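Note that one protein chain of the assembly has been removed; the remaining protein chains are unaltered in position.
Labels for the chains are A, B, C, D and E, by order of writing; each one numbers its residues from 1.
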Amino acid sequence: MTTSAHDMSLAQVVAVLDGFYPPETAASWDQVGLVTGDPAQPVRRVHFAVDPTRAVVDEAVEAGADLLVTHHPLLLRGVHSVATTTAKGAVVTTAVVADLAIYCAHTNADIARPGVNDALAAAAGLSDDCAPLGMEDGQPIGRVGRLPEAVTLREFATRLADALPATPVGLRVAGDPSALVQTVAVMGGAGDDRFDDVRAHGADVYVTADLRHHPALEAREEAGDGPPYLIDAGHYATEHLWLAAAASRLAEALQARIVTHVSDLRTDPWDFTVGRPTPDRTPQYSRSSHES
Amino acid sequence: MTTSAHDMSLAQVVAVLDGFYPPETAASWDQVGLVTGDPAQPVRRVHFAVDPTRAVVDEAVEAGADLLVTHHPLLLRGVHSVATTTAKGAVVTTAVVADLAIYCAHTNADIARPGVNDALAAAAGLSDDCAPLGMEDGQPIGRVGRLPEAVTLREFATRLADALPATPVGLRVAGDPSALVQTVAVMGGAGDDRFDDVRAHGADVYVTADLRHHPALEAREEAGDGPPYLIDAGHYATEHLWLAAAASRLAEALQARIVTHVSDLRTDPWDFTVGRPTPDRTPQYSRSSHES
Amino acid sequence: MTTSAHDMSLAQVVAVLDGFYPPETAASWDQVGLVTGDPAQPVRRVHFAVDPTRAVVDEAVEAGADLLVTHHPLLLRGVHSVATTTAKGAVVTTAVVADLAIYCAHTNADIARPGVNDALAAAAGLSDDCAPLGMEDGQPIGRVGRLPEAVTLREFATRLADALPATPVGLRVAGDPSALVQTVAVMGGAGDDRFDDVRAHGADVYVTADLRHHPALEAREEAGDGPPYLIDAGHYATEHLWLAAAASRLAEALQARIVTHVSDLRTDPWDFTVGRPTPDRTPQYSRSSHES
Amino acid sequence: MTTSAHDMSLAQVVAVLDGFYPPETAASWDQVGLVTGDPAQPVRRVHFAVDPTRAVVDEAVEAGADLLVTHHPLLLRGVHSVATTTAKGAVVTTAVVADLAIYCAHTNADIARPGVNDALAAAAGLSDDCAPLGMEDGQPIGRVGRLPEAVTLREFATRLADALPATPVGLRVAGDPSALVQTVAVMGGAGDDRFDDVRAHGADVYVTADLRHHPALEAREEAGDGPPYLIDAGHYATEHLWLAAAASRLAEALQARIVTHVSDLRTDPWDFTVGRPTPDRTPQYSRSSHES
Amino acid sequence: MTTSAHDMSLAQVVAVLDGFYPPETAASWDQVGLVTGDPAQPVRRVHFAVDPTRAVVDEAVEAGADLLVTHHPLLLRGVHSVATTTAKGAVVTTAVVADLAIYCAHTNADIARPGVNDALAAAAGLSDDCAPLGMEDGQPIGRVGRLPEAVTLREFATRLADALPATPVGLRVAGDPSALVQTVAVMGGAGDDRFDDVRAHGADVYVTADLRHHPALEAREEAGDGPPYLIDAGHYATEHLWLAAAASRLAEALQARIVTHVSDLRTDPWDFTVGRPTPDRTPQYSRSSHES
Partner (left out) sequence: MTTSAHDMSLAQVVAVLDGFYPPETAASWDQVGLVTGDPAQPVRRVHFAVDPTRAVVDEAVEAGADLLVTHHPLLLRGVHSVATTTAKGAVVTTAVVADLAIYCAHTNADIARPGVNDALAAAAGLSDDCAPLGMEDGQPIGRVGRLPEAVTLREFATRLADALPATPVGLRVAGDPSALVQTVAVMGGAGDDRFDDVRAHGADVYVTADLRHHPALEAREEAGDGPPYLIDAGHYATEHLWLAAAASRLAEALQARIVTHVSDLRTDPWDFTVGRPTPDRTPQYSRSSHES
């Protein structure tokens, strides 16, 4: 690797990113910042992705990137080995051998302004001045705001789907498609532990991801058949929009002395769906039954 | 309520159900058995459902049922109140007022033979002699077996979808649709903590539900692009098939002195989906990108 | 149940009770508020009792009560079933079937002013302006004050016995009956974890209940033969006096639109005593012994 | 202190006591064995008492005892000081200065045969071949047996009172005095965590001590108005009878080379009672009430 | 023991010591203050030592001391026996029989000003106005300061050795003997959990004791071959200097109504060393090796 006098060092780029997403604002259980790399190494090309998967790291290496910025930590749980016998060890080894630094901004990017949830709120049609949905470790998380005017749940979900990156699964929606919604709560990534906050804000609809059967069903039971309705928009999709905003902001702050790239690789694990979709909503109220 | 000399008592019916699904085989954290009811009350009509939702209990009450058998516990977490100010309190109150006993067979039904996982294994095309997938609290859980012949992942998923009750979400699949699969692991309900067992058995595909982004993506990363592939078939759908089998078995054991009914109410929380399905698989490998 | 336009709703009555005994002032481990009932149901007749036993609930149901206010929570430990196979399940079932709401004010009534400990302090002859004995979860608990003039321990105990509801056990006293006492600490219910507070206040006598051998004996050992002396006045008896005060206060606040009743059923578990009472005090100092 | 060639050493006496009550059979949380003393010191006079109170130690010192054997540990909770600023420090200091060794046999004496519970069982009229009531830390605790013939609860309690050392409080009894009892469970000392065992054995009456309001009332509620009835016979009283048996056994084993003495000092903390005894049982069913 | 009207009582002496070293400033896990003794006993002769070993207590008893002040607690972990079957029990018994009170000032003396770390800082050549090294339980611990001028590590260590009591082991030093040091951190006793603080202060050398292989090696690895260098000066030696200062201060405060004595007994456990000392530093960089 040749270094020119005009190159930014990794330390310099990290300092800017730490300014955007202060590490001390991350949740106590989180692991953010540099995962691989040397502060003195030059940085000219920066990739951005939601997850540091092998495909993403391979893409970054092939493109000659010096730094990969991801939302999800590569080593959230501490590791005792980086041998290639595990997938995470193989990713670390590939990055280290290729002089690819990896930097993560996770819950510190979730709560930053602008940050992950602002990008998601914008995709949901909310304006910039949303309130926080709740607090975690003393930091505001999630967003809640009001649409300019009420729309049907189906219309809202469709607009949101148009704004998010497409995935094979699409968006799962719980609620009457013709119900009107105006107050919207959003939480990028897994959000099924925040229903109390959603109800406290009187939200009509809650956009998040990774909703499991029991929490989602219990939330629907508490709601009767009314609001808050639920939209599971996909973990990857709800967090991807932030990447372009972060890339632009970094390029601007560094006066274009670096080149940025947002990966188009979908890191949502699902590749396709099968199964006969039932007609919307109606079956919920069918009372057909058979006696044995 | 009038009682005739020929009526079964709740105690008698519970004794038969406890014989099918011994409560002592339930997981240590589980809560099974009677939730409401009096052992002396007569039982003539028994409903079956995956979840004791308000709609399910209303349906049972309207139909004049004396007993509702569900897979999921109503009060898995202990409650300090059954006032109607919570959804669970309202369900308890409705059932108690209507003399509807509620009985739950959960992890004891999961591990029973025949039980929940046998019904799911049959839907996946496996024969009766599947091996256990793993152990929990000293009990065998899940099933693993081999199909008579290898089929493509898409074909396998499609056949499974045909055998399960339809839901708006359908089945989510991770893997190459044209890959061949033959060894199949199944686990009804939430199964994203069992990947080690799935790999230890050399399964080609794992059918379960409630797969969250991080565990599913990590499992796919460990798998490279190969097996084990993943199918999230829906929590409700993977556990529903067992109901009819349990109902028939109970009716037979009681020599038809009771009437059974399996509820058709879908208790999966999702009502519809939106979003542009992308072509299967292809986007994963697209390398289009934009530099800012 | 017929409802007239003039009836109070349960929600209205609960709002008044919550004002008297704010639920957020209860100890963190406590479970207060509604245990059964529907906020919309009418309330015309309110019973009060220390414990929601089967006899108490039967009495309330027979009297046509709509609401039972108790000091002790029915479901302090969370339950997973209200089937009649347990005593608590039977109580819940009886109340729900009879439309009897149950409301509990426990540690929030202990610390309220006026509250449980004020009623006990008054029975002990203390004036209204007692200081708190100690703090728990940030709330003042117990009371400590001075009698107008010193009296002997026997005289003090006898007066207290006259003021409390009679039970077969009576009051147990540790100390020299002829010793003079003036500074008095009181704690309704179980209080053997508060001796440090009692000593810090220089109390001459401590009135509480449920004193076990080891804590009581250790407290007496620390005291030498002097103060603080101990009176175990019975858990039920020390908490019963508050009921009449709470009933009057509720009736007044609701301008007599409800009828109140304080149960006379003794819920202290002890029915009688046997055993030869030894002469007071003397044996403690006897030095008779036999050598084997 | 002068030592003669014929004196037993403390080490020799402890070896015999350890043989009666093996320390390794004590509960894991217990602290048994020597508390003060030097293995080489001579032992000629041995006192026995339930509790090592200051009065008991003073009595032993005044009598010239070399060893005090107690049931309750002096230092169950570890201490960081034996200065005389605490009661326990004063007891230790007094004993050490007077060359008084203190030895404790607690849960190892409870479970021994013959041991504390055998002495209590005998006082209750049971024969020598009682079964264990339950298990703790792998050791059998408590006893359960049958009387030669059924007697009324009042008669049983009265006979028991006659057999136990008298205390001011006497015995507290819960249950119908005229009910017949035959199967008897006993547990010396605090026993309100053993109701499950008592019910599992079908006991008609349970003799123990330190019964607090909530566990006792819940046990009575589960019992309906029937068995198992409860007798709280006093912590000190239920454990005192064992002392004489242990003293005789030691003297015999050592062929009378020591002199033993059982202290008559009552270490029950209660000195007298006050309060109007109500007529047995009747008030429980009174339905008198006043409406405000 | 005869007491004259002019004698100080133990309570009076303890009050002065508590004023120097307030017990409430000790760490939460620590156990300070009186271990043996009676507040009313007279005190004329006070010994001081780092550890209350048997030899130290014997020396104090032989010298007719009434009070032994030590730095280390005798009973840091609670004891359940003071029988002579353990070393600590034997020490307690000896002291109690001889009317020797034992008083401990541990972490409260570490953080006091003047205190243990001030004496150590002075031995290291630092002035009186050192800053705290870090915080524990809300109290400042350790000291950090700057030497008037930089000296080599070897020179610094040699001067420190001259100021401390001699022990067979001497001082262990990690670092280049010719490196210059000026900023010095000190922590009497075991200090291998404070490297973060040492680095945060930019210390050139850290003087403490009880440094184990792994923490010490990891600290050296983080340091590269540079500062902070480490000196393990011995637990006993780093805490001994404070004794004379405390003795003088006490004598002065009590206007010489007591006689003080600082024990010269070395309580460091090591008696001698063996082994060929290698030439300083050089071997670390040798690259000689043998292939098998």
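Basically, a residue touches a chain if its C-beta (ideal position, glycine included) is under 8 Å from a C-beta of that chain, and two chains touch if they have at least 3 such contacts.
This is a predicted model, so every value here is computed, not measured.
Given the contact rule set out at the top, which of the displayed chains would the hidden chain touch in the full complex?
Hidden chain contacts in the full assembly come out as A, E.
Taking the entire complex into account, which one of E:11, E:27, E:61 or E:259 touches the absent chain?
E:259
Tell me, which residues in chain E touch the chain that this view leaves out?
Where chain E meets the chain not shown: residues 51, 53-55, 59, 63, 72, 86-88, 91, 154, 157-158, 160-161, 164, 166-177, 189-190, 209-214, 216-222, 224, 230, 232, 235-236, 244, 247-248, 251, 259-278, 280-281, 283-292.
Tell me, which residues in chain A touch the chain that this view leaves out?
Residues 31, 33-39, 73, 75-85, 92-93, 96-97, 101 of chain A touch the chain that is not shown.
The working rule: only the chains that are shown with their structure count from here on.
Considering only chains that satisfy the touch condition with chain B, which of them also satisfy it with chain D?
Chains in contact with chain B as well as chain D: C.
Going only through chains that touch each other, how many steps at minimum separate chain C from chain E?
Step count on the best path from chain C to chain E: 2.
Counting shared numbers against all numbers at the contact of chain C and chain D, is it over half, same, or under half, different?
Counting which numbers both chains contribute, over half are shared, so the two copies meet through the same residues.
Over half of the residue-numbered contact pairs in common: that is the test. Which of B-C, C-D or A-B passes it against D-E?
Of the listed pairs B-C, C-D or A-B, the one copying the D-E interface is B-C.
Distance-wise, how many Å sit between the C-alpha centres of chain A and chain C, to the nearest whole number?
Computed from C-alpha means, the inter-chain centre distance equals 53 Å.
When the C-alpha atoms of chain A and chain B are each averaged to a single point, how far apart are the two points in Å?
The separation of the two C-alpha centroids amounts to 30 Å.
Mind pulling the chain E residues that touch 2 or more other chains?
Not one residue of chain E touches more than one other chain, so the list is empty.
Which of line, ring, star, complete or other matches the graph of chains that touch?
line
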